[in-house]
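The complex appears here minus one protein chain, its other protein chains still in place.
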Amino acid sequence: MAMLDVTDLDAGYGDLQILHGVDLEVAEDEYVVIVGPNGAGKSTAMKSVFGLTTYMGGTVEFKGGDITGRSPDEIIHEGIGYVPQNDNVFPSLTVRENLEMGAYILDEVPEAALESVFDQFPVLRERQDQKAGSMSGGQQQMVAMGRALMLDPDLLLLDEPSAGLAPDLVDEMFDHVNAINASGTAVLVVEQNAKEALRRCDRGYVLVQGSNRYEDAGEVLLNDDEVRQQFLGG
Amino acid sequence: MSDTTAEPTGSLTSESPDRPTDDVELAVDGLVKRFGGITAVDGATFEVESGSMTGLIGPNGAGKSTTFNCITGIHEPDAGTVTFQGEDITGIRPYQCAEYGLVRTFQIAREMANMTVLENLMLPAKRQRGEALWRSVLPVTRREVVREERELLERVWDSLEFFEIQHLAEEKAGTLSGGQRKLLELARALMTDPEMLLLDEPFAGVNPTLEKKLLEHVHDLREEGYTFLIVEHDMDLIMENCERVIVMHQGSVLAEGAPGAITSNERVIEAYLGGEV
Amino acid sequence: IGDEGAVEGGGPAVLNIIGYPESGIQIFRDFYADFDTGTEIIVPDGLQDGDLPDEVGNDMTNVTGTAPASQGPHEDAFAELYEDEYGESPGVFTSHTFDAVAVCTLANVAAGENDGQTIRDQMRRVANPGGDEYGPGELQEAAEAAAAGDEITYQGASSAVDFDDVGDPAEAAYDVWGFSDGDIETVDTITFEGDGPGGEMADESPGGTGRDVMVAMLLPETGDLGELGTPMIDAGRLAIQRMEGVDLTFDLQVEDTETDEDTTLSNGGALIDAGYPAIVGAASSGNSVPLVGETSSAGVVQCSPASTALSLSNVEDDGYFFRTAPSDLLQGQVMAEVSANRLEADQVATLYVNNDYGQQLSEQYVESFENDQDGEALNEVSFEPGQGTYTGELESALAE
Amino acid sequence: MSTVDEAVDRGRSLSSEQLLLLVVGIGAVALLGDLILGLASGTYSISRVARYVTEGILYGLIIGLAGIGLSMTYSILNFANFAHGDYVTTGAFFGWGVTYLVAGWGVASVGPLVLVAPQREVSGAQLDVAITATPIAVLAGLLVAGVATALFVLLIDRFAFKPVRGSGGIPLLITSVGVAFALRYVLVFVYSSSTRGTTASVPSVDFLLVDGYVSIGAHDATLIVAAVTLMLGVHFLLQRTKLGKAMRAMSDNRDLALVTGIPTERVIRWTWMIGGGLAGTAGYLMVLWTGTIDWQFGWLLLLLIFAAVILGGIGSIYGAIFGGLVIGVGMHMSMIWLPGGDFTTITAFLLMILVLLIRPSGLFGGKTTA
Partner (left out) sequence: MSANTTANATDERTQLEALWERDAVKIFVAFAAIYLVYAAIGLALGYSLDGIVNTLRRMTYLIAVYGMVTLALNLHWGYTGLFNIGVAGFMAIGLYVTMMLAKPVDPTGAAQYPGLGLPMPIAIAGGVVAAGLAGLVVAIPALRLRADYFAITTIAFAEIVRLGLTSGMAQQFSVLGAELGTGGGRGLTRNYGDPMNVIFELEAFSSFVDLTNALFGFGPTQARALVYSIVLVLVLIGFYWLIQRTSRSPFGRVLKAIREDEEAAQSLGKNTNRFKIKVFVLGCALMGLAGILWRVRRTGVTPTAFRPHVTFYIWIALIIGGAGSNTGSVLGSGLFVAVLFEGPRYVRRLIEEVITVGDAPNTFAGAVAPLLSANPAPFLRYTFDEFLTLQFVLMGVALVLLMHRRPDGLLGHREETAAAIPLTDRPAAETGAGPRPGGTDSDHGGDSQ
């Protein structure tokens, strides 16, 4: 039984339908990647899981419960963390405060979680009192990731976490994701760094024009000629 | 206003012998930018050759975007000079910079959300006569303006086709996806008829297939004589496409040279590439 | 005059506060809180409001007032009518309003049609000397006579109601009053003879019965002058009531000015469009002045019962503007005289509301005090209505 | 034209800002010098200047108190709320209704009392309303002014602002103009448009200052105590709870706050309640202090509150307090050189514009502390 089970989801913005019957599954401990052309609806799919789009049909189930149409702060209680693609830090809060916000729903800031985030991203420890808005693009990405990890979610949704990261950090980021995944958190990632992502994941989806186009193990997709040609740049 | 006086434009020749000395399109010398306690750019010095494609890389927070901002007048540098085509352009206004033919794109796309893609692309063209209020209003001159607009629209459609976004022509730019916005951003920059483009991570978030095609376009443009300075984290991309690479680290230039040389430079490996390449 | 506790020593012995009750409450509160060191205060008509002592929380015995008096031949008759009808004694400008409505209506009756120009020409014919005299109690008879085309002379409650050649009342009287036990008490009345009646008028009145007689009142029910306006409107209604019984239907329309220029103009415009040939209003001079433009250009008679600003005497009006309240030219003199003689001051200051009324009255007062009474005016300070505090203004006004 | 936009452009550059700062500095020093010389030579009366300052501080406290609320809603909900001034008035009416009711129980009928004597049926002086004579009535009124306004503001939010919450600052601002209009005239409808006096006179202490007295009345003191207490209270509330941080997070990025699990609606409610409550108490205190109430005093205060908040920098409660004091004292001090009341408000606005010229985001701008 999948932990996250999206079935035949239709969603969009206002009157504009973007997703047409999208199916996604993420099993416990699984590492799943969504790739696809720009505008395919990848971000929209993620947002829909988190209740941020206009719902038009289908279901989203998490751990067997229906979470379709629930509000984000309820969903976060269920154990899903989400890092949006853009604008994913609070610019006028310090780095530390950003991380603390990640644990807002708890009564107290979990020091251990905070430490482990700092360990994963040492630069954040160094800059913990700097306004997040004045950090570089890549640093902000780290802040955002760190914030989502504060609650130690069961499922982490990452929208293009490697965009804008320096190569060493890209690798590190992928390592982090693997590590997070290895520690028992299921991950659903949208990536344009598709080859690397597919190499590392358990399973991948290719989304095109708001619908599923391919779905298979990462390696399989990676070696599929058609997929390579059309979506992975050859 | 810079603290240091600009070097006379004639004596731009740099001391290091292996740098290209003639045909320098853009020269940055001793650039410094501080934000409160942080020195984001700390004496960055480099040159970009005309008609070249140069990569600007460096770890996150190295000061690449800030350097761009200082060059294009978004920020005023605290020290140092920026020279474009032999003219000192330190501290000029962003619009003047574009008038010089030096145009940048933003790391995070800045589309005019409520304007259609067409309007977005009609906007940048330089020296539009209709931008003078009276010309657009007076009936006699209006005719000229209309003619100009028609010509411009033609160019815009060419550009749309070039970037394969014709089908989005009448969409509001705000409804485009992240990648589409990047395309629009690039297309828009090109509509200014620039001589040099500063691209801040133009391909981040762009699907690889599209990226490949875009790069082909970039190469075509370079053939036509445009100069490119590209910030990018994708090392493969930099390796394959740039003839020179500048590596920034903690606000200053750590190394520069041909891609091959850079990737084997230990300091670069340590600071940026993470020892894997 | 008593300066016990006034360490500053100097400063004016009398402060003339010219304003309206709404801001007056605040001004007096600030005065009594911080500046009450024996200065006498004199106020004009605008602050004649019996509620003031209660609202201010002080018995205000150091305040002396002046106001256009009801000194007409039939003052008492009117007061009686008013008290019978509303159970309280008539306030300031009520008799002037009664007279204004009476004259406008009689002129209309005499004119025989609802036409502004004709009514304008009948105004003096029904008000100024010549013909039988009628008072407030005999309005019905007056209307009958006017309808019959007779020349009549309305003798009012506020004055004899004779218009001079610019449409001002030809004579004026002023009450000198004070607060006592929360009531207004008149202590003296001063009468002035003006230039005497004058001006053009029609030679005959068509008159006639069995028709609609339209007249409108445009007075403040709310705003700065809301407190004074409401009894005025009541008094105006009374005038029409007294004419019931004649073979005429009276159409009296009442609109609010909100003591606001825009509202006055809008509502005034609507009244003009609706065909009212004569408008009684407005109260505040600041509202009456702009309204004159509307009325005179539309050929509608405007008769203000309360606007006392000097500028209204020679405003460009084609003869359409009249008033039953006297110009402040005289009130300034009265106030100066009271200050100098009754209050024995040789140094005074003014604190005036910054509008037509306040500015001109302050000027007149100062001029008269310096020229006629040989005194000295120390400060002239203006204020804007509706402020949170007036300590700064008071401070400046009371400075040496 | 080109010289003109050069001028605008130059406004950006540091040196011209410094130049401006210099000019302003010279101006300030000149005024201060003149003031000191004038005081020393007796041209300016010492006690008079002291009265201006005290008066200014009291006025400033009210502006600052109301300003905190405006600043909070401004930064968290991201719009300039033009109805805030009318919240101030509303609070005053709510509170004074209760004060009248308590003080006048049995003296007059309930209707006029609750409506603060719309036709001047009774007056505060007749009921002997004062912190010294009827402390319970005043404190009850103060409490109700805060609490009832907080709840009332929530109600308004529910019906007016919530439906447009997602659509950005300007639609909200325009909505608030609508709310302001409607609310102000509903107040007229319910409470009438007449001005009335609300308090009896209270004892005061006179301080002799060389050439005259400065007197501090019991209501002045009440105002100081209440305002300072409330300011400290808000300070601790925001420092000690995560509410403060959540508010800032929300003012940065509402969507992100939402996905971070911050209960945004609850934070918004708290923001409104604190902002509205402070506005209401500020209104009540203003009436206690001036002794009169009318339907538009809050509205007339609004632009001054804006000036204070902007001068201090949006989002900073200390900025709002400081801005309030600067505006209050500045307005009164201006009368030393420009006698009479003609220029006090002008001075307030000029002060604000001057500060914006030198520091385009206000004095405390950027350093959000709430």
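A, B, C and D are the chain letters, set down in written order, and residue numbers restart from 1 in every chain.
By definition in this document, a residue touches a chain if its C-beta (ideal position, glycine included) is under 8 Å from a C-beta of that chain, and two chains touch if they have at least 3 such contacts.
This is a predicted model, so every value here is computed, not measured.
> Which listed residue, B:56, B:98 or B:230, touches the chain dropped from view?
B:98
> Identify the residue among B:170, B:224 or B:266 that touches the chain left out of the display.
B:170
> Of C:292, C:306, C:336 or C:397, which residue touches the hidden chain?
Residue touching the chain left out of view: C:292.
> Looking at A:27, A:56, A:105 or A:208, which makes contact with the chain not pictured?
Of all options in A:27, A:56, A:105 or A:208, contact with the hidden chain holds for A:208.
> In the full complex, which of D:24, D:46, D:139 or D:160 touches the chain missing from this view?
D:160
> Where does chain C touch the missing chain, residue by residue?
Residues of chain C in contact with the hidden chain: 222, 256, 258, 260-263, 265-267, 269-270, 272-275, 286, 289-294, 296-299, 311-316, 353-356, 358-360, 382, 384.
> What residues on chain D make contact with the chain left out of this view?
1-2, 4-5, 7-9, 11-12, 74, 79-80, 110-112, 114-115, 118-119, 160, 163-164, 167, 169-171, 173-175, 177-186, 188-193, 303, 306-307, 310, 340, 342-343, 345-346, 349-350, 352-353, 356-357, 360-361
> Touching residues of chain B against the unshown chain: what are they?
72-74, 93-99, 103-104, 106, 110-116, 118-119, 122-124, 126, 128-133, 136-137, 142, 145-146, 148-150, 153-154, 157, 163-170, 177, 179-180, 183, 188-189, 192, 207, 209-210, 213
The rule is simple: only the chains that are shown with their structure count from here on.
> Note the shortest touch-path length, in steps, from chain A to chain C.
Steps on the shortest route: 2.
> Which chain's mean C-alpha position is nearest the mean C-alpha position of the whole protein set?
D
> Can you check how far apart chain C and chain D are, centre to centre, with Cα atoms defining each centre and the answer in Å?
So the centre of chain C lies 38 Å away from the centre of chain D.
> So how far apart, in whole Å, are chain A and chain B when each is placed at the average of its C-alpha atoms?
30
> Distance-wise, how many Å sit between the C-alpha centres of chain B and chain C, to the nearest whole number?
76
> Give me the residues of chain C that touch two or more other chains.
In chain C, no residue touches at least two other chains, as defined above.
> Please give the residue numbers of chain A that touch chain B in the complex, ascending.
Its residues touching chain B are 13, 16, 36-40, 43, 85-86, 123, 130, 134-139, 141-142, 160, 163-172, 192, 194-195, 229-234.
> Which bits of chain A are touching chain D when the two form their complex?
On the chain A side, the touching residues are 50, 52, 71-73, 76-77, 82, 84, 87-93, 97, 100-102, 104-105, 133, 147, 151.
> Where on chain C is chain D touching in the complex?
7-8, 21-23, 25-26, 29-30, 32-34, 51, 54-58, 222-223, 226-227, 354, 379, 381-384, 386-393, 395-397, 399
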